[in-house]
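Here you go, one structure.
Removed: one protein chain of the complex. Kept in place: all other protein chains.
We just call them A and B in the order they show up, numbering each chain from 1.
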Amino acid sequence: MFAYYLQLGLRSLRRNPILTALMVLGIALGIGASMTTLTVFYLMGSDPIPWKSSKLHYVQLDNWSPDEGAGSDGRPPDQVTYRDAVALMTAGKADRQAAMYKISLPVQPENPDVKPFMALGRATYSDFFAMFEPPFAYGQPWGRDQDAQHARVIVLSHDTNETLFGGVDSVGKTVRMDGVDYTVVGVLAKWELRIKYYDLTNGAFNNPEEFFLPFTTAIETKRRSTGNNSCWRSPGAGWEAYLDSDCVWIQMWVELDSPARVEEYMAYLNSYVEEQKKLGRFPRPLNNRLPDVKQWMADQEVVSRDVEVQVGLAFAFLVVCLINTIGLLLAKFTRRAGEIGLRRALGASRRQVFMQFLIESGVVGLSGGLIGLVLTGLGLVAVRSLYRQYANVTHLDWAMVMTTIALAILAAILAGLYPTWRACRVQPAAQLKM
Amino acid sequence: MLKMNHLQKVYRTHLIETHALRDFSIHVRAGEFVAVTGPSGSGKTTFLNIAGLLEEFTGGEYWLDGVDVRGLDDNARSKLRNEKIGFIFQSFNLIPDLNLFDNVDVPLRYRGFPAAERKHRIEESLSRVGLASRIKHYPSELSGGQQQRVAIARALAGSPRLLMADEPTGNLDSLMARGVMELLEEINRQGTTIVMVTHDPELAARAQRNVHVMDGQVTDLGDEVSLRRQKAAHPDHAAAV
Partner (left out) sequence: MEIRPILSALMRSKVSMILIGLQVALTLAIVCNALFIIGQRLDLMKRPSGMNEADTFSISSIGFGQGFDVQSAISADLNLLRSLPGVAAATTTNAFPLSNSGWSSGLSLAPGQRTSTANTAFYFVDESGVSAYGAELVAGRDFKAEEIGFRTPNDEAMPRVAIMTRALAKQMFPDVADPVGQTFYFGGDDESEPATVIGIIDRLQAPWVSASMVENTLLLPSVLSGGSSSTYLVRAEPGRRDEVMKEVEDKLATANRSRILRGLRSTEERRSQVYAEDRAMTIILGSVIVALLGITALGIVGMASFWVAQRTRQIGTRRALGATRGDILRYFQTENFIITTVGLIAGGILAYAFSLWLMDRYQAPRLPWHYVPIGFVCLWALGQLAVLGPALRASRVPPAVATRSV
């Protein structure tokens, strides 16, 4: 019977091509708009590391001014001071821990054909690689001992290795950056992150760094952060004073393998801050936080308000398109009261008529969904060209393709329900001329 | 009242010319009750449409209540139709979404009568057909005969000089049909000219005069003789003449 209904539906849709086109177009536009925005929304908000996002915690300590808070609604600053980062690293109370900051260094290639260039990097600890799991193509991360020794070692990104060494295994070779030679210990494979969740302060949609080197090495060579730096009071003169100041410029992550460990670590942080208060630091009330990855992304509003508003608007638009489709289906089905009466008179049950018309609505939905899918693709291209930084979050994946088609069919069937119900109520004889 | 001389109506499609009416002449005097009969396709409906100003004609002349209809534009014809003619259709053509009051109101609105007069006329004409009590009902709540009575009330409300009836009992059973015919006869007695198109000889027999149409031409104008003969055949209605 399904095939028969399908055939009837297709034939009926061919009979009023303009009306059918209007319905399909309506659904396609609604689906295209809502799925475009939904894809961006979903990819922006989706968990970047689902298997351990609840174990990775961001450390926030409130070392801000006694007179005004760092953020709105009492939030602590979104980075920590050098002093505190080093103290936490030295204590090593978490299962893994990595303090980190953004640097940029001029690279002086040995190859005279490659011009010197600025590269963005991350100064961090060896645990970074175990915590955030970038894939290695060659070599491996540096070790904790090299952290302690301020070793001149470096991990290159896939692209940097491509530029400097033509993509070959460069482990053991040296890279000269701003007059200092670093030994390559590892090379990453391509690392594609939708959201650069480990440093939301300096651009959630930036690509991962071009190189990684030990935090201790960067400090020893007096590399300032090229990311965000905030001070509530003057740091004083000189590099040492800056390191000792209350300026925040370092991101601090810890890995805690169980909720109990999170509690323990929180207790440790609180006792650490209480100790510091005795030294005259941390003038504000105790306000330490340990958000996990998803909480931290929500706090930092990775999904921008604009995107949320766009999703809302797009779904309201879809509702308008559906109402439009209901109206047009109603018009179409009402016009066929005669046919329904005849079918009923010839023995079709109400259920059979219902199925026939519902399948016809479904066909409209499927066609609308397929065109909507194309429109979604175009929409994402358009969003990509409008928001260049969203390149990583404007791709359709299979889940979204299936969602799109399912949403379209569901929408069309939903829209078809009332008109179909009305059509079923036609009395068998009422429309037949005696 | 209604006078057609050598009227012609030709329908043209891209290949074929169909002469629906050819050299059609008829004269209906004020106060007459004329039945136009003929088989299907004879041109009855075309005659009705032209006489009722629903369609234009291609040749000849047509005088309606002293007005030369030739060359009148659409608006003038609408106005003339509204003022001079009342219509009764085979399928009643009541507007299903309007109650009886509003249905009868339709032609009066187009006439532009003030509200008080419309109300008066609606109530009067509905009570004339015996449906004053159902003024708020909708057509679907009435029987076919009652619906046709509403249509008659609608036709009468504007006090037309001429009533055009198209198979007025065609969709009714015989009992209801008799009631409607009696109402029409009553209206005719009160002075309204009636032209009724029908294929039913029994119905036609109740008119004062029968005009027979065949192949778009009048074949029998119906004269005093045939009229008398018919009346003799129906002695119980002789008094009506």
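Keep in mind that, in the parts below, a contact is a pair of C-beta atoms (placed from the backbone, for glycine too) under 8 Å apart; a residue touches a chain by one contact, two chains touch by 3 or more.
Worth saying up front: this structure is predicted, and the values here are computed from it rather than measured.
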item	value
Where the missing chain makes contact, among the chains that are shown	A, B
Residue among A:Q310, A:Q356, A:N392 or A:T420 that touches the chain left out of view	A:Q310
Which of A:Y42, A:Y268 or A:Y387 contacts the chain that the document leaves out	A:Y387
Which of A:S234, A:S271 or A:S349 contacts the chain that the document leaves out	A:S234
Chain A, residues in touch with the chain not shown (by the definition above)	19, 22, 25-26, 29-30, 33, 67-68, 106, 108, 116-118, 177-179, 224, 231, 233-239, 241-242, 304-306, 308-310, 313-314, 316-317, 319-321, 323-324, 326-328, 330-332, 334-335, 383, 386-388, 418, 433
Residue numbers in chain B that touch the chain omitted from display	45, 48-49, 52-55, 74-75, 78-79, 81-83, 87, 89-91, 93, 95-99, 102, 105-107, 109-111, 138, 154, 158, 166
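The criterion applied here is as follows: only the chains that are shown with their structure count from here on.
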item	value
Separation of chain A from chain B, taking each centre as the mean of its C-alpha atoms, in whole Å	76
